[in-house]
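For this depiction, one protein chain was excluded, whereas all remaining protein chains were kept in their positions.
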Amino acid sequence: MSTKVEELHGGGALPLRIRNVRKVYRTGKKGVEAVKSMNLDIEPGELITLLGPSGCGKTTTLRMVAGLETITAGDVFIGDTRVNDLPPSKRNVGVGFESYALYPPLNVRENLSYGLKAGRRVADPDKIVDELADRLEMRDLLSLRPASLSSGQKQRVALARALIRKPPVLLLDEPLGHLDAAARQHVRRELKLLQRQFGYTTIVVTHDQLEAMTLSDRMAVMNGGIIQQYGTPDEIFDDPANIFVADFVGEPSINLFPATVVRDGGRTLVRVGADVLEVAARTATDGAEVMVGLRPQDCHGKGVTKGLTGTVFVYEDLLEHGIARVNHPGVPDKPLVIQTPAELQLSPGASVTFSAPPNRIYLFDKDSGVRIR
Amino acid sequence: MGTLKVRDLTKTYGSTTAIDHLAIDVRDGEFFVILGPSGAGKTTTLKAIAGLVEIDEGSVEIAGVDMTQVEPYYRNVAMAFESYALYPQKTVKDNLASPLKSGRHHHYDEAERTRRIADVTKTLGIDHLLDRLPKELSNGQRQRTALGRVLVRPADIYLLDEPLSHLDAKLRASMRAELKSIASRSNTTTLYVTHDYQEALALADRIAVLRQGEFVQIGTPAEIWRSPVDTFVARAVGQPEINLVDGVVRGGKVRALGGALEFPAPAALELPEGKEIRVGMRPSELVVHREVHDGGWLRVTGRIRLAQRLGRDVELDIEVGDGHLIVIDRADASHEEGQQIELDIHLPNVHLFDGGAPDEHTARLGSAVGRGAAPLPEELEEELGE
Amino acid sequence: MARKEMMPGQKRFTAPAILGDVAILAWFVFSLFPIVWMVMLALKTPAEQTTTYFRFSPTLENFVTVLTARGTALTSVDFKAALVSSTINCLGAVVVSLVVGIPAAYAAGRWKFRGSDSLMFNLLSFRFAPELMVIVPLFVIYNGLGLFDTTFGMIWVLQLVTMPLVVWILRSYFEDLPEDLEQAALLDGYSRKRAFTMVALPLVRPGIAASALLAFIFAWNNYMFPLILTNSGSVTVAITKFLGGGGQAYYNLTAAAGVVGALPPLILALTIQRYLVQGLSFGAVKG
Partner (left out) sequence: MRSADDTVGGRQAPTVSPARRKWRPYILSIPATVILIGILYPFVQGVGYTFLNYRATEGDVHFIGLGNYLQVFTDPLFWGSVRITLTFAIVATALETVLGVIIALLLNRSSLIGKIFEKVLILPLMIAPVIAGVIWKLMFNPQFGILNHIFNLGSTFDFLSEGRALWSIIMVDAWIYTPFVAILVLAGVRSLPKEPFEASAVDGAGWFYMFRRLMLPMMWPYILVAVIFRFMDCLKVFDIVYVLTQGGPGHATSTLQVNAYINSIINFNYSGGATYMFILWIIVYLTAQQLVKLLGRAQARAAGSEA
């Protein structure tokens, strides 16, 4: 998916570079290391998402770039200026807060013009507000106050406020967090088109892997203050670097179970109980104990004779597709999950044989969790 | 026995009507789901049946007994609250023992109580947490404890209020499966409330779609999916949402998207000339044209505006004529933005709704082939003889 | 705004920051000096009471005098009796307010019934109404019924102070209590009364403690009621009697009585520091 920067707006997007950045929170004597030596290069106009569970350091990183948190060590460059010691307003960044952080006593027009009138005297703030309001089709909201807006409208106003000063870098914290499913889907597309059109270098922080995959040009999956993998959605989904990335990205989530490697001439197989699966990995050593990753969406049962055979424990018919949980003798502690096509109806107790294309079965080192290619 | 008969159930808070003359008949042992957006009155309905709110009108009959004016503690119903409502100062064990100690319906001695608690906590995998306080539990563990307090005691009806809504996606999927297996083994009538359509489809014997305090449709998951009574129900199930494009009947043909979408108007529906129509097509049922289908398929051509990766699939935003359609396709195919693309959809899967104002919910008239419901995939399979 | 860590580009010791600290210091000198001075005066020997300022040899003699018959003989003010009656009256008033107030607060907090708003507004209007409006007629009634300078009389009139406080604070606590917990108890099979005692009361315990202590403090500090409706049946009235009309003024004894009179409220206030704001604003501002 190529990214086409149609029309650069204002001063033009700037690259963003994060070099060996660390953040330690001093609470009492011992410090909590929220971010451990982070490195990230973002090209101008690129949309990057920081994806990870809560407490993985993604919001802290965003706040450090925005200037809302001090940087314990390392450097952040916007364009070629080192911004570590600059207050937020001097970093010329647009920030969208998770709770929208609109100004309650002011109406939408005043919310947008607040920044314009606050710092340096801007020629005609109302004209700029009207112009942006037209572009975002929110002219009718200008006279309303935040409390009377729906969460979708609040999200749009928060975004407009971040864009109003045409910042070269846009930082959004969980922009779709408080929206219901229908609105989220619509706003997601709108945000992607908008970013493409405005051409801002953008960082989006989210815990929702679906949101990250759809919005990202590239995405950084984070955990424990470290970037686990940084790449395009295709690389992250189809070529996970370790067990955490494979487990965190993808819904329904990946099956992970132990198996032993069997080398058979050029081919690599893994033995699970009595069954055997061919895998694409080349560097696995014969007889090694490994963790196997198998995505439910990649398992197909129609017309498969050789693969894993188990008995259905629970079958959920979601009409667009089905989800079956299958007990397999080789995987004692929890059932395997497979996503079955709509036309394949299964009932509890039935036996099913399923497999997946070799390049879609991933092997991970049992201890370190690192991917074995 | 564990049947539930509700008639004209109405509750107003001041000037707003929370629920308006609801009526349902739940068979004994049935898993009945109420699906609706937040604020539709789902929780009010449950609490009205449990007797926790004063209703303005209507009657509630549980297990053949009229319970309309009966106090909650005599109704022999058990409820899992969305906020879990665990007693903060009691351990998990005491929370579960509470319904057994009240002695309202049946007196359980110490041994019986311990056995029941052990049995339930083992099933729910929280038998190692008996001495913990609610604040020491994770969200998932609190949710299971709330569920345990319902399952630990016999009751005529189990009322579950959005039990999975506060869990993260991974935990929600596994808990849904666990609920499915527990429900199949227990034969207690269960009334389950949710805003997540997948939970409704996965768990329900029957679903009642609720909007602003009124039931819009009651039916099996297949009926709700195949023949939604109006655009509201059609949009309530399925992710991404069903495509709805406005069209009009011209010269015996249904024309939409500025002419890019055209097919003969089904004779059975007797659609008058110039009739405003709304065409509904589900993204998962619109297929990118790769192999030839024999008769009964509709072809539409458009240009890719946006391709967004969605796990194993890709969500394509296709510009078609003067509108746009959302389609799901396999990720490993190539999708260049601006590239032209052809889409096929099987005619019975094309829903026809009455025309109307943009945000108006309009009734379903039938499908592109006539009055009936869209066929289920497995029926489709026999037809194509695969 | 929650207290925040330094932000980038923010320096710690700027001129306004130092000026701010100086201003705070100035206020606290003004605020604490009178109390410190009272304690000093209470520790001075009778000879030093009017002659020295900051240099004196501290003694506890005044406290002993004040609290014993010797004090009464000297100043004809029985401070010890005043302490006892103040305690009894205030405790009695608070207990009555709790027993009567908790059910009313629960009713007003849980149901929006027609009478609830008028009941609450009436109670609030007592808090703001000029007390004499009620005290003058009570003065006549008490003399008529022989309730003058009696515990029952004082407990009844102190309801004017303690009842509105208890009901308003507890109502905001009951309003914040989620209904689900009591409803869960109902469905577990407990009656509404058991659900109230088993679930609602334990969760509101901090509110009960805070409102009781705050009511006690305001009852203890009240001056007008005992001044009019008793001889010197309260600490506040007794202390003013020390200053008395003619003859020798016992400043160090007055100060000692003042310190003793001020201690109970100070100690109680420190224990409920967290709930003070909610109490003082009748639930309008959450702590």
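The first chain written gets the first letter, and so on, giving A, B and C; residue counts start at 1 in each chain.
Simple rule for what comes next: a contact is a pair of C-beta atoms (placed from the backbone, for glycine too) under 8 Å apart; a residue touches a chain by one contact, two chains touch by 3 or more.
Everything numeric here is computed off the predicted structure, so don't read it as measured data.
Across the complete structure, the visible chains that the omitted chain touches are A, B, C. Touch with the chain omitted from the figure is made, among C:43, C:94 or C:217, by C:217.
One of A:25, A:77 or A:103 touches the chain omitted from the figure, and that residue is A:103.
Although one chain is not displayed, its contacts with chain A can still be listed: residues 66-68, 87-90, 93-95, 97, 99-107, 110, 114-115, 117-119, 143-148, 161, 165. By the touch definition given at the top, chain B reaches the unshown chain through residues 1-2, 54, 62-71, 74-76, 105-106, 119, 123, 151, 154-156, 185-188. In the full complex, chain C makes contact with the omitted chain through residues 1-4, 7, 17, 20-21, 23-25, 27-28, 30-32, 34-35, 37-38, 41, 50-51, 53, 96, 99-101, 103-104, 106-108, 110-111, 113, 115-116, 119, 122-123, 125-126, 128-134, 136-141, 156, 159-160, 163, 167, 192, 217, 220-224, 228, 235-236, 239-240, 243, 251, 254-255, 258, 261-262, 265-266, 268-269, 273, 276-277, 280-281, 284-287.
To be clear about the criterion, only the chains that are shown with their structure count from here on.
Counting C-beta pairs in contact across B-C and across A-C shows that the higher total falls to B-C. The distance from the centre of chain A to the centre of chain B, each centre being the mean of the chain's C-alpha atoms, comes to 27 Å. Computed from the mean C-alpha positions, the centre of chain A lies at a distance of 56 Å from the centre of chain C.
Listed for chain C are no residues, as none touches two or more other chains. Touching chain A in their complex are the following residues of chain B: 37-38, 169-170, 173, 176-177, 180-181, 184, 195, 198, 201-203, 221-222, 225, 235, 237-241, 282, 284, 306-312, 315, 317, 331, 335-337, 376-378, 380-381. Here chain C touches chain A in the complex through residues 5-10, going by the rule given at the top. Of all residues in chain A, those touching chain B in their complex are 1-2, 4, 180-182, 185, 188-189, 192-193, 209-210, 213-215, 233-234, 237-238, 249-253, 295, 297-298, 313-314, 316-320, 323, 325, 337, 341-343, 345, 348.
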